[in-house]
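I'd like to ask you about the structure that follows.
Only one protein chain is missing from this complex, and each of the others stays in its spot.
Note that the chains take the letters A, B and C in the order they are written out, and that residue 1 is the start of every chain.
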Amino acid sequence: MTYPILVLTTGGTFDKQYFDALSEYQIAESMVPKLLQVARVTHPFRTAELMRKDSLELTDADRTAIRTAIEGAPETAIVVIHGTDTMVQTAAELEGLAGRTIVLVGALAPARFAESDAAFNLGMAFAGAQALTPGVYITMNGTVFPAKQVVKDRAQNAFVPKT
Amino acid sequence: MTYPILVLTTGGTFDKQYFDALSEYQIAESMVPKLLQVARVTHPFRTAELMRKDSLELTDADRTAIRTAIEGAPETAIVVIHGTDTMVQTAAELEGLAGRTIVLVGALAPARFAESDAAFNLGMAFAGAQALTPGVYITMNGTVFPAKQVVKDRAQNAFVPKT
Amino acid sequence: MTYPILVLTTGGTFDKQYFDALSEYQIAESMVPKLLQVARVTHPFRTAELMRKDSLELTDADRTAIRTAIEGAPETAIVVIHGTDTMVQTAAELEGLAGRTIVLVGALAPARFAESDAAFNLGMAFAGAQALTPGVYITMNGTVFPAKQVVKDRAQNAFVPKT
Partner (left out) sequence: MTYPILVLTTGGTFDKQYFDALSEYQIAESMVPKLLQVARVTHPFRTAELMRKDSLELTDADRTAIRTAIEGAPETAIVVIHGTDTMVQTAAELEGLAGRTIVLVGALAPARFAESDAAFNLGMAFAGAQALTPGVYITMNGTVFPAKQVVKDRAQNAFVPKT
C-alpha cells in the first residue's frame, strides 16, 4: 500500500529566486513541482502553498496555520518545506499529532542553483514520510533526525545532533 | 545514534557518461561522491565500486559479489547503485541478510544530465537505509517499495507495484 | 541595425538525448530553443530542423539540402548546428554563398548535460553570425575559426588550427 504525500510549502532558501531588477533574493513560486517532475515521481502527492517567508519571519500565527493545515489534511504522510533557521522551532510546534509522519526539510542552497541540496533533501523527505513511524523529523545533511534530537549549527551551516 | 552508510556502485544509467570520440554512452566514474557533496551530506558514509555494468550484463557471479560485499561490511545500512533493468532480480538475490537494511536505487536519466532523477533517488535511498527495518527495498519514482512488491514496467519506463 | 538569425539544426552530439528503454543515445528534439530562452535572447531569430543525424551519417544529399536551405533563406546571418566529426567537410560545401555569414557549431557534450559546451558555443555562433564578414566559420573550443583553417583533432577531441 502506498501513502499519498502532502507537501506544504512555507518558503525559505529552498524556493529563493534572484530578481535582477531589485538586485536581491526573494522567495518565489515553489520549485517542488518541478523537482518532482524531474525526479519522475509517480507516487501520489499534492502540494499546497501556505506562505512564502524566510523562516526568521515566521510568526506564532504562521506556525499555528501549518499545524492546522496538517490536522485538516486527509494525508498522514506530510512533508513541510521550511527555511532552515527556525526549522527546529516549527518542528517542536508540530509534535503530538497522532498518526502523522511529518518531515520538515529545506535547503542550504536554493533549488534554482545548478548545485543545490534541494533535490536530494526532498528525496530524503519523501522516503522518510513513507518509511518512518508517526512523529516529527528533519532530513538535512544526509541524516534522518528525530526533530527533538537536532539543532542547526550556524557556524558550520549544517544540522547536527543536539548534545 | 546515526548509522554509517555503505554505498556500493555497480553501474547502470545512473553513472553513464557520453564519450564523443566513440559517439556512445558508457559507464564512467560514479557520480555518487559528487552528488553527496552537492547535497552537503555530513552523515558518515563510504563508497565502494564493485563493477561498472549495464544491469542487463550482470552475471550470477556479479550478484554473488554484491551479496558477499554486503555480508563482509561492518555497516548495516546499505545503498546499492544499480541499473534499472534487472534491479528487481538482484534485489531478490539479496534477501535474507539478517540485520541489514539494503536499498537498491538507480536512475532513469544519467546523473550527469541537467535534468535527472539521480539526486532525488539517492536522497530517498539514504533516508530509507536509515529509517527502514532490515530487509531489501527499492526507491524509485518517488516510492519506497519493499523489493518483493515491485516490478519495472518497461512500457511506462517506471517502477510500479507488482500485481 | 540588427540582422535576424536563422538557426538550422542537423543533429549531432549537441542534441543527443538518452533513452533508457533502449539504453542508447539518439538525437532528439533540438535544445536550441530552450538554450535561447534560458539566455534571454530577444534578438530576432528563427529555427528550422533539416535532419537529425550523427554527422558521420550525413550524405552528399544532406549537404546539398543544407546549402539549398541557406540559399533560399531571407536571412544573411546563418548558424548551423552540426555534429563535430564532419563539420569541416560540410563547411567546405557551404563556401561561396555571397553575402552570407555562416557559422557552424556543435558540442562535445550534449546540451542536456549539466556540464556542456553547448550554450557557450551557441553564444559564440550567435555573435559570430552578427559580427563576422561574409564567409564560413566554425566556433568551437573558444575560438572563431575561418572554416578553411581548422580541423578536428580526434585524439585531443578538440578543434585546432590546420597546419
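Throughout what follows, a contact is a pair of C-beta atoms (placed from the backbone, for glycine too) under 8 Å apart; a residue touches a chain by one contact, two chains touch by 3 or more.
Everything numeric here is computed off the predicted structure, so don't read it as measured data.
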item	value
Left-out chain, listing which of the shown chains it touches	A, C
Touching residue (missing chain; options A:Pro110, A:Gly128 or A:Gly142)	A:Pro110
Residue in contact with the excluded chain [from A:Lys16, A:Arg40 or A:Arg63]	A:Lys16
Residue of B:Ala73, B:Ala114 or B:Val151 touching the missing chain in the full complex	B:Ala114
Missing-chain contacts mapped onto chain A	13, 16, 18, 20-21, 23-25, 54, 56, 84-85, 108-110, 112-115, 154, 157
Touch list for chain C against the chain that is not drawn	2, 35-36, 38-43, 45, 108-109, 115-117, 119-128, 130-132, 139, 141-144, 158, 160-161
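In the analysis below, only the chains that are shown with their structure count from here on.
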item	value
Innermost chain, taking as reference the mean of every protein Cα atom displayed	B
Cα superposition of chain B on its sequence copy chain C - rotation in ° rounded to nearest 5	180
Centre-to-centre distance between chain C and chain B (centres being mean Cα positions), rounded to whole Å	37
Chain A and chain C, separation of their C-alpha mean positions in angstrom	43
Numbers and ranges of chain C residues touching at least 2 other chains	114
